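Up next is chain A:
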Amino acid sequence: MNSLLIPSGAVSASTREKQGESMKISATAPGEQPTILTLSKVGKSFGPLRVLKGIDLEVQRSEVVCLIGPSGSGKSTLLRSMAFLEEYDEGEIRIEGQLLGWQNTDKGRRRAPQSQINQVRRNIGMVFQQFNLWPHMTAIGNVCEALRRVRRLSADEANKRGMAMLEKVGLAHKANAYPAQLSGGQQQRVAIARALAMEPHIMLFDEPTSALDPELVGEVLQVMKTLAKEGMTMVVVTHEMGFAAQVADSVIFLDQGEVVARGTPQQIFHNAEQPRLQQFLQNYLDRNAFWQDSKPPTPNL
Partner candidate 1 sequence: MIFDPKIVTDHLGDIGSGFLVTLGTWSSGVVLGIALGMLIAVAQVFGNNFVRAPLRVFIELIRSTPFLVQLFLVYYGGPAFGLSLDPIPAGILGLGVYGSVYFAEIFRLGFESVARGQLEAADCLGISRLQCIWRIQVPQMLVIILPALINMITVLCKETAVLSIITIPELTMVLTGIGSETFAFVETLLMLCIGYLILVELCSRLGMLLESRVGRFMSRQPR
Partner candidate 2 sequence: MFDWPLLQQNAPLLLDALWVTLQVSIAALAIGFVIGIVVGSLRLSPVPLLRRLGGAYIFVFRGIPLLVQLLFIYYFLPRIGLPNVSPTMAAIIGLSLAAGAYIAEIMRGGFLAIPGGQLEAAGLLGLSTSQMLLRIRVPQAVRLTLPALVNEMILLIKASSLVSVVGLADLTRTAQNLAASDYMFIQDYLMLAGFYCLINVPLAYCGSLLERRLKEQTA
Partner candidate 3 sequence: MKSYPMQLDSCFGTKVFSKTLKSLSLAVALALLPLAAHADQLADVKKAGELVVGTEMQFAPFDFLEAGKQQGLNAELFAELGKELGVKIKFLDLPWPSVLPGLEAKKFDVVAGPIIVTKARKERYHFVSPIAEATVALIAGAKDDSIKKPEDISGKTVGAGKGSAQLEELKTFAATLPEKVTIREYVDNNQAYADLAAKRIVAVANSLPNISYVAAQKANLYKVVQPPFGKKSYFAYLGRKDADADSLIAALDTAVTKMHDDGRLAALQKKWLGAEMDVPKGDFDPTW
């Protein structure tokens, strides 16, 4: 539990920014748009309930954005909309300029053909709260499946790349294990490897550590941190405020389907102005404060 609390300015996002600065610049190839993901006025209703109320958001290449907020705030729905797992019904989501999920016709807009959705989605990798590994395939089988069936790589090639991805998340030695034989943390790392294998330009994480036992959270966050350092563009829905504080370039606080606050971790966690955000952070602190009288343990990240 090394990253639970919000450190008072110790390891800040700015430190990391400096570390990653050179990589980020190199990651943006000349001529590419710096903005990779654009949301404008995105809205979504489930029946009478309006869960997203016109969200605007831009994510730059190599940026790490964390979405925080109380449960039911719409943060997961927003993230799932970015992969078109939810059909948002207002506004637009564009990935590298391409409209996601819909096409505009004379008679208004209608769902784009699946091939077109897949075309836009190629650039997205998604990691789920429940891992969603396919239990009847081994770790390497999970990673290679889409490489073989979608990218049409040969068995050898797929295997080679799959092993490299497992290596990256530190699980090359578990390549032939079935999901049931892996811990939750290991399963989530395989799921990350599976998404990475398709070389996405942007990775979406939907509460990737919420389903894990506390002692397994660290290994997954570690992998995500490494990814961030390497310049991967990431949007993360999380309850791990420590992770958000250390890794995020910007933090967005959602409540009741609206963006209530956005800013650097410093601005959000230390200079919160909005009462709703203050309340949220206070609740979080109360829940996690086991050091009431003594000094908080020092994070060693």
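Everything that follows uses one rule, which is that a contact is a pair of C-beta atoms (placed from the backbone, for glycine too) under 8 Å apart; a residue touches a chain by one contact, two chains touch by 3 or more; residues count from 1.
Criterion applied: all candidates are chains of the complex that A comes from, given by their letters.
This one's a predicted model, so the numbers in the text were calculated from it and none came from an experiment.
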Selected partner (touches chain A in the complex), from 1, 2 or 3: 1
Chain A residues within the candidate 1 interface of the complex: 83, 85, 114, 118, 121-122, 124-126, 128, 130, 132-137, 145-146, 149-150, 176-181, 191, 194-195, 198
